[in-house]
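Here the complex is missing one protein chain, while the rest keep their positions.
And now, chain A:
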Amino acid sequence: MAEGADWRLLDETGSAFTPDHLRTKPTLVVFGFTHCPDVCPTSLSYVAGTLQALGPQAEAVRPLFVTVDPERDTTDVMAEYTDLFDPRIIGVTGAPDQISAALKSLGAYSRKVPQDDGGYTMDHTATMLLLDDQGRPRSTLDIHEKPEVAAGKIRLLLEKS
């Protein structure tokens, strides 16, 4: 996260979620949207597996699912969706301009792609980011690695924090 990042999102309970929250403990960030039935469930299930592999240490990291589709992903939709995979995963949404600002400060990309049926899908950054307790990107997780490898990367970060 860049210095001076300024945005205000909402977590799945409707409470404010700002850059200050990223400066309290390490965060695992996943970008996606709930109308994505193929890639996003794979990513979130990987996060759930990683939390399981961390055991009690999972409490020291914040698993965050940031939507790239704030139009359709309300706080209620985000809460319901993230709980499918692990209730510890926190869904975050917000006003479209605030989501854009947050994605930019985290170095993530998204683009709305219209479909023939009048609907749309979203292209988005698939990389999962590991931020330290100051919100700085320290590592990325690779879905092709076992969740135990991801847990190892998180443990390493926790030791340094």
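In this section, contacts are C-beta pairs under 8 Å (C-beta built on N, C-alpha and C of every residue); 3 or more make two chains touch, one makes a residue touch a chain; residues count from 1.
In this text, contacts and distances are computed from a predicted model.
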item	value
Record-based protein name (UniProt) of the chain missing from this complex, from "Copper(I)-binding protein", "Cysteine-rich domain-containing protein", "TIGR02186 family protein" or "PadR family transcriptional regulator"	"Copper(I)-binding protein"
Touch with the omitted chain, as defined above, among A:Leu28, A:Leu44 or A:Val61	A:Leu44
Among A:Thr18, A:Ser100 or A:Thr121, residue touching the chain not depicted	A:Thr121
Positions on chain A where the hidden chain makes contact	34-39, 41-42, 44-46, 48, 77, 80-81, 84-85, 109, 113, 115-117, 119, 121, 123-127
